[in-house]
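Working notes for the structure below.
In this view, the complex is presented without one of its protein chains, the others remaining in place.
Up next is chain A:
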Amino acid sequence: MIARLRALTPFQVAGTLLALALGALAVYPLALVVIRPFVTGGRIDLAPIRDTLAQPDLATLLWHTAVVVGGSGLAAMAIGSALAWVNERTDARMGLLTDVVPLVPFLLPPIAGAIGWSLLGSERSGYLNQLLRPLLGLGGTQGPIDVHSWYGLIFVYTIYQVPYVFMIVSAGLRNADAAMEEQSRVSGAGPFRTLRRVSLPAVRPSLGAAALLMVWTGFGLFSIPAILAPQAGIDILSVRVVRLLSFTYPPETGVAVSLNLVVMLVVTLVWYAQTRLLRSSRTAGLGGKGARARPLRLGRWRGPVRAAIVAYLALTSVLPLGGLVLVSLTGFWSGTVDWSRLNLDAVTRTLADTATQEALVNSLVLGAVCATAGMLAAAVVSVLVRRSGRGTGMLVDAAIKFPPTLSHLVVAVGFVLAFSGAPFQLGGTLWILMLAYVSLHMPQATTASDAAAGQVGPELTDASRVSGAGQARTFRRITLPLMAPGLLAGWALLFVTIAGDISASAILAGTGNEVVGFRILEVFANGDYAMLGAISILLTLATSLVVLPITWYARRRGASPLSRTHF
């Protein structure tokens, strides 16, 4: 034991402490909320489980949720991977445009996206329906689109899921040796065979990571089903959980947590499968020989593929943003757009609002700081967990990844109980938001970094160590630069979701630490769609100013990760 302890390097000690701290940060606040309902008078009480099983239409609830999360997850895997492949491997890519297309809809916070789509796709007065009816020669006052429907809900979910797949699979493809694909093609294999036999196995870790995130974020999305699902009669778990927590006081935390256990179970299964996948697929990793292969020529398909990408951008980004711009200029959601009455009143009101200015600055700073801290920590943890034995490593990984599968409302209340009062006294500060944001986004961060770490072949790190470099130095000089494309992709995702966070901010933000997500909620409750549109557009502009250069930089770096390390 002592011999083993002595063998630990400072890097391992620091990394382990970091991982443990992250685990504690996730588990401790949660324990304060979650354990209470299950303990009555010092005894374990399983009444909440019984109450959960007695929930009205439990089977319907689970079935509806499974269809929406599963359907959108599969669709997003297909669309996101296809976009990534086209962008990384073919001559249909259009520079920065194809790099960021799938990301743009993601820049709109989900609550704004959901409202944008209900503005567009409501049966009678959706802007899109008003446009399509005369265009397609349809009579009547309804249709042809209804966003308050199964397909509508799955569609909007999919838009918010595609970026995760795209970012992670792109990073994976960028790191995987394209030369092998070229060799396969040269050896006479068709594109489909090459895809199946060479490309897909090479990005398997990335696909696994993406699938895990699909499940994790799919169950977690709240604003979208809260706004779109009731009207369609669709029952979604995240909405039911928030209802149980906030309908009346005291909240039905026990039942809410028990319902969330279902989510945890599904996430566990996918997580286990992904861990197996990561351990079994070292061979597909990034080798020591870096050569950039020429992109696949699509020939006469190039035009249609490009058109499809542009159509996707228009459909998923331009349209909802346009809907919000229109509502912001009209002042309210109008069934008939009177172009002469458009005005900038809502925009000026928003720009002049000091609470909004302050919120915007806080959110952007928190987004940048938390994404940086979160990704660096995740990188260290990923590398250590992969190196360590199964037991402890898995346990720490689970402690970090699992608590955020619970409703963020529960987690946020836990953070108030844990850190607001003595001894930490962080209530009402940006620090409590920072802790919560980092902790809540660790699953995204570690999933992205796991995939990035999974692709760094052992030859390079071994070579570094054999040459006499310590573990910390190897991490800094070899592993981190090689993981950079994947980590930067993760950073961008984290930055965007944190800057627009609504769920944890609803409880943790306040007069002293206003953030954009909270401001959006305030404006939403006031019924002011015009200002909500204006704030969302401002936020989208601000986050894209950060994310676009990062994506561009990651792309440039990722193009030749090895040329800079001089192998």
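Everything that follows uses one rule, which is that a contact is a pair of C-beta atoms (placed from the backbone, for glycine too) under 8 Å apart; a residue touches a chain by one contact, two chains touch by 3 or more; residues count from 1.
As a convention for this text, contacts and distances are computed from a predicted model.
The protein name that UniProt records for the chain not on display, among "Pyruvate synthase subunit PorAB", "Extracellular solute-binding protein", "RsbT antagonist protein rsbS" or "Hydrogenase expression/formation protein HypE", is "Extracellular solute-binding protein".
Note that of A:Gln12, A:Gln183 or A:Thr429, the residue touching the chain absent from this view is A:Thr429. Considering the whole complex, the residue from A:Gly190, A:Gly303, A:Gly527 or A:Pro549 that touches the absent chain is A:Gly527.
Taking the complete complex into account, A:Leu366 is the one of A:Leu237, A:Leu366, A:Val438 or A:Ala489 that touches the chain left out. Of the candidate positions A:Arg50, A:Arg124, A:Arg193 or A:Arg279, contact with the unshown chain belongs to A:Arg124. Residues of chain A in contact with the chain left out of this view: 56-57, 60, 115, 118-119, 122-125, 226-227, 230-231, 233, 235, 243, 245-251, 331-336, 341, 358, 361-362, 365-366, 368-369, 372-373, 376, 409, 413, 416-417, 419-422, 425, 427-430, 434, 476, 480-481, 484, 506-507, 510-514, 518, 521-522, 524-530.
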